[in-house]
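Notes follow once the structure below has been shown.
Excluded from the complex is one protein chain; the other protein chains are retained at their positions.
Think of it as A, B, C, D, E, F and G in the order they're written, each chain with its own count starting at 1.
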Amino acid sequence: METVELTSSDVMPAVAPACKQEEFEMVYHRPATMVDVSMHYCPGCAHSLVHKLIMEVVDEMGIQDKTVGVAPVGCSVFAYDYMNIDMQEAAHGRACAVATGIKRLMPDKYVFTYQGDGDLAAIGIAETLHAINRGENILIVFMNNAVYGMTSGQMAPTTLPGMKTTTSPDGRDVSFYGAPIKVSELMSALPGSFYVTRQAVNHANGVRKTKKALENAFKYQQLHKGTCLVEIIGNCPSNWKMTPVEAAAFVDDEMVKTFPLGDIKVPKAEDLKP
Amino acid sequence: METVELTSSDVMPAVAPACKQEEFEMVYHRPATMVDVSMHYCPGCAHSLVHKLIMEVVDEMGIQDKTVGVAPVGCSVFAYDYMNIDMQEAAHGRACAVATGIKRLMPDKYVFTYQGDGDLAAIGIAETLHAINRGENILIVFMNNAVYGMTSGQMAPTTLPGMKTTTSPDGRDVSFYGAPIKVSELMSALPGSFYVTRQAVNHANGVRKTKKALENAFKYQQLHKGTCLVEIIGNCPSNWKMTPVEAAAFVDDEMVKTFPLGDIKVPKAEDLKP
Amino acid sequence: MLEELIVAGFGGQGVLSLGMTLAYAGMVEEKEISWMPSYGPEMRGGTANCITIISDNKISSPIISQFDSAIVLNQPSMDKFAPRVKRGGLLLYESANILKPSTRTDIDIIGIPAATEALQMKNAKIMNMIVLGAYLHLKPVVKIDSILEALKKVLPEKYHHLLEINHQALMKGSELVHELAVF
Amino acid sequence: MLEELIVAGFGGQGVLSLGMTLAYAGMVEEKEISWMPSYGPEMRGGTANCITIISDNKISSPIISQFDSAIVLNQPSMDKFAPRVKRGGLLLYESANILKPSTRTDIDIIGIPAATEALQMKNAKIMNMIVLGAYLHLKPVVKIDSILEALKKVLPEKYHHLLEINHQALMKGSELVHELAVF
Amino acid sequence: MEGQIPAAKARKVWGKVEIDIQKCKGCELCTIACKEQVLTLSNSINIKGYRYAIANNDACTGCVNCALVCPDAVITVYRTRPSKKPADITPPDIREQLLSMVAPK
Amino acid sequence: MEGQIPAAKARKVWGKVEIDIQKCKGCELCTIACKEQVLTLSNSINIKGYRYAIANNDACTGCVNCALVCPDAVITVYRTRPSKKPADITPPDIREQLLSMVAPK
Amino acid sequence: MAETKLMKGNEAMAEAAILAGCDAYFGYPITPQSEVLEYLAREMPKHGRVVMQAESEVASINMVYGAAGAGFRAMTSSSSPGISLMQEGISYLAGAELPCLIVNVNRAGPGLGTIQPGQGDYFQSTKGGGHGDYRLIVLAPSSVQEMADFVYLGFDLADKYRNPVLMLSDGAIGQMMEKVTFHPYTVPEKNKPWATVGKPETRERNYITSLFIQPERMEVHNQKLEAKFKQIRENEVRFEEINTDDAEYIFVAYGLSARICQKAMDLAREKGIKVGLFRPITLFPYPYQRLNELADKTKFMLSVELNSGQMVEDVRLGVNGKIPVEFFGRLGGMLPTPEDIVHQLETLMQHHGNR
Partner (left out) sequence: MAETKLMKGNEAMAEAAILAGCDAYFGYPITPQSEVLEYLAREMPKHGRVVMQAESEVASINMVYGAAGAGFRAMTSSSSPGISLMQEGISYLAGAELPCLIVNVNRAGPGLGTIQPGQGDYFQSTKGGGHGDYRLIVLAPSSVQEMADFVYLGFDLADKYRNPVLMLSDGAIGQMMEKVTFHPYTVPEKNKPWATVGKPETRERNYITSLFIQPERMEVHNQKLEAKFKQIRENEVRFEEINTDDAEYIFVAYGLSARICQKAMDLAREKGIKVGLFRPITLFPYPYQRLNELADKTKFMLSVELNSGQMVEDVRLGVNGKIPVEFFGRLGGMLPTPEDIVHQLETLMQHHGNR
């Protein structure tokens, strides 16, 4: 194994010797609203990816100055270190209550929460359910990785049946702990929810769709018609004890069986009129 | 207005002068497991009635020595003063967690919670939802009177649209507070729920059906197959600012529009096999 | 002047508003006042009471256990508060609702059939105002006019037509004790 | 005898288990021990370290800031802990991962290419055991045999086939410093 | 009906109710539950200050509806075979009260 | 393919990627996302101890899939018209690394 | 001149909140303070302010966090069990340095207890019921007037120090009616550059957090907080003294019990006993210094509380052994009568002899 010493600005160059830089058009670059630091996430973690997508939407909509995010307690607890927007760190599970406090006072701002499955569906289910029932005009970005990432791999409300975690060492026993909660389906039954969709980011196409969903959700906030819930099937290679590549396959092979992808509740045409 | 002085054992007699007492067969009497004291409830309050029904079922099933109840915080906070069974008083909203603690340690006992709509659906929705999702083998008796009775008439999660309460002085504004939560429908979507039904006790027939529902629910506990949720449309004459008779009519005329009566989830025949 | 009064009875008898009206009248007369209700819906169906203090000077404790006067409107309140009237104090009660008044001899005990009178006036709700009238006749801590002015302030405009019957009730109460000719 | 040691490196380098194995061996020899990890998944991707104390007497503080010895396996740990080695103490480092060792002259600084050796032994995971072997050669606070006994106790039966390679690794580490002939 | 208390009709089962009047809260739910109009509220109040339910047992069928809906569980219901049922089992004082209400003097 | 790095094919759009290797964590998600097999992991590690992604830009179509799936947003993608694209834009040292992997000495 | 009204303490507080420019109230019903939410539900919308019944006290306090973090004057109120549920949130607010007003209309506990007035939450309020090192500024009103006044004061102090302020009242003060005058008050201009309102290009992003994962940074943050608390201790001590000039004995009491002690003092003075009343108004910062001074010329102090003896510890810390500090209390919503207190005083005078 060879060790290289590199300074932090090093970039693997793509410069073509026989072709001037200017002749290339940049077609993808990290969004400008992302803070240019290395994120603390494990290799391959979907959190980082989704941060990027949210920032892309904020960038493209030009709403950096109108957006307030609410970070959760979970691996994404440092989200505000990476998103170059105003943010608040909520107590574990309380992001939706915090977002309610923000949005009710600034109805014209774009307010979103970013929450893990433990945060949103275990300790925070009450605040989530009530915010959605009230139809708070916020976007809830729900990162479902079927596990408590930050605290090192305990069972989450969304842990798959039979899935091993540190607190379900023999696999989740549904007869003991019940079935995984299908948050999106459940919440879509509340009249306060306006747009509910479940996406995954383990392939480029999923990433495209997820970004579109986030974009929709941000735009719908302008309508003041209810809560948007974008569930994203994330991953947790570290606690799933897989490589990121294996984890991507696990999403396809297992996660989507319990959490099928796609729109769950979409606004009707007439709902989209202001 | 005439004032009578009476001692507390006085009973309006039904003795027929020309007919000996023995010739009459008693066909209805307060259940023996009810403590023989006057209850603190307002005249006509459904809480007292439902206490009676639960005790009738316990009496008839002969399970006084195997039953543990969990009282809530709400007007029925003193339930243990009236039911002659072992009971625990839970913190506001936490009855389902308390019941979980009891039942998991004594799986063969009959454990029920008794909760108001504020208790179960506002502050306690997380504990309720998770207990049901786990399929705790308990019975949840859910007294829905669309208002916070004990604290004198504030809005509940189940308050009807437009209904006036002390905290919705102009009537519940659905665009502000969202629609009333249909707890039974919502919870029936969780696989952990086994039997979910909504009944009312404003007429004798409803009382009969409600008792039957409670009886079913108690019996189903023997199967260890999940949570039974019996929602009962109660009343709150005092805070609805109606006479009990008017309140009974209000249930028929208004409450059932939002909360239609009937079974919501019933076990299939094969589910009933142990 | 310092008057420490307790008013007690069933929830529906207008106990709290009796005391509160008196307090408002005290305010009209720019006196110091404090009004402390027993509270809590958990008490529903039980008794309600309120302590009303009217004074020329700043009031220290709003909660006291011995009273210059007690107005009791039901038997449990009679039983509970009669012993707490200060020696030489006044115990006024509603006689249709209370069959066993206190037997103390060191205080003035006066019963008036306010409930019956109210029924005759075809408005059971003004029973409390009859009692208040009687009380003020016995202890003129504020003027009847101040009570009326207070009512005018407190009642929303749409209820101002009720001022008249309240006035009548106050006068009726005054009459009743006057007839009893205790003083 | 009192040895206060810090082991530090990247999360995946077996830092914690190096210290823990040593602690277990201390226990085999009935010494007093304490093992204190840096903890918290929030540190993920960052560095991990553990303080291992072995002593003949009861150990007071499990957390200390100056060390008799430091074993560092990456550059950030070198930078952080080299200054905290007590004068006259030992600083042992993995030389394939650390290009800029400390320049202190008042302590013994020894680098060994354990990572490279481990690769050659076709098991990157035993790098830490090579380092441990080296350390014990320099500071024989416990016997190699005690390490082996500890491993036997700690490893579940099904991993006992790994004992041999661990043994080899320990010996390899010992050899490496021996070759360096520092002592 | 005015001016008269419902009288006993001929039927197969006769009933009567017994009311624990000190615990009755006068909610009137029993009175509307009883199709036979057996029940009504007293003119008197009980120790808690409530008017309480009183029964004209002549008309009672023992259907238990009143007892089912009584929140405070103060009604006990009895039944007997018709042959055993006398023409009037309502005690005279109650009868008087009842009469005073349907036909006030 | 063994022993050879994929060579530049003729097509309408040419791409190239630039990788911020110090922030790359070597997760390999880009490598599987790239249908052209442009990307692979280095033999070296970066300052955080990760092997990092390196690109054989000869084969890059600029489809951005790799950049989309890169969690750490370290990939920048460029495109150019084919006429402008030289036969080989991969720097020699990278080329060497890449070769050493497909055909180890 | 401001109008004088007859109002319940709870309602006076609610009205004052409106006048103090409270932008948002989030609360959950609980006796004996549900009037606050009810009053504001009627009145706040008229002023275009936000009032919301939350699903729980946990939600309330976190909504307050959100609104306060966005730079608004936000408040909540509750009573004992509800305040316990807020402890995590309160610790977060203090940690993130968010100004807000929290009102506890103390009832008697522990547990569900009773709804009658108590002072059993003194420790929780003053020593931090939540986790970690933080302090709330604690104001203890003892009249309906102060229920109103301390709302302005509370918001001002909260903003001044970027710290949550707790008003510790009780069921009696909340429920009683007294005269109250709403003094003119000018709502200060919003000046919270740290608030999360959306990041313009002209400044760095703002974030509200109490998380500092590296202990080095956490300690710096803690020290910043401590420095603030020190400043508060130096500048914000408030108390009231009645008849302490010539006092040989001093009642120490706050809130409702101070009112009762005042009557007791009058009774005792009538008997010729030279007793004074010391009423801490800020429970944090506590007037230790002044008590220490008073101890020099006093025979003993008697802390009178509606609990089993909580503030008495602070009195002792103030007096620091100079003179005996005694305690008298009633529990469970029971109140001592002025006569009881005088009797207790006399007994103690006997007991301590002619020291």
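Note that in this section contacts are C-beta pairs under 8 Å (C-beta built on N, C-alpha and C of every residue); 3 or more make two chains touch, one makes a residue touch a chain.
Values in this document were obtained by computation on a predicted structure and should not be read as measured data.
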Can you tell me which of D:Tyr24, D:Tyr93 or D:Tyr135 touches the chain that was removed from the display?
D:Tyr24
Answer key for G:Val51, G:Ala70 or G:Ala108 versus the chain not shown reads G:Ala108
Looking at the whole complex, which of G:Gln33, G:Gln53 or G:Ser91 touches the chain that is not displayed?
G:Ser91
Using the document's definition of touch, tell me which of G:Asn10, G:Ser34 or G:Gln124 contacts the absent chain.
G:Gln124
Touching the absent chain: which residues on chain A qualify?
73, 77, 89, 91-93, 118, 122-123, 125, 148, 150-152, 154-155, 157, 166-169, 177
By the contact criterion defined above, which parts of chain B meet the unshown chain? Give residue numbers in ascending order.
63-68, 70-71, 77-78, 80, 83-91, 94, 97-106, 109, 126-127, 130
Considering the whole complex, not just the chains shown, which residues of chain D touch the missing one?
20, 23-24, 27, 32-37, 39-42, 59-66
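Convention: only the chains that are shown with their structure count from here on.
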Supply the minimal count of touching-chain steps required to go from chain C to chain G.
1
Separation of mean Cα positions, chain G and chain B [Å, integer]:
39
Hey, how far is the Cα centre of chain E from the one of chain F, in Å?
93
Which residues belonging to chain G are in contact with no fewer than two other chains?
31, 55-56, 213
Show the residues in chain B shared as contacts by 2 or more other chains, in ascending order.
1, 3, 5, 41-42, 77, 122-123, 125, 150-152, 157, 177
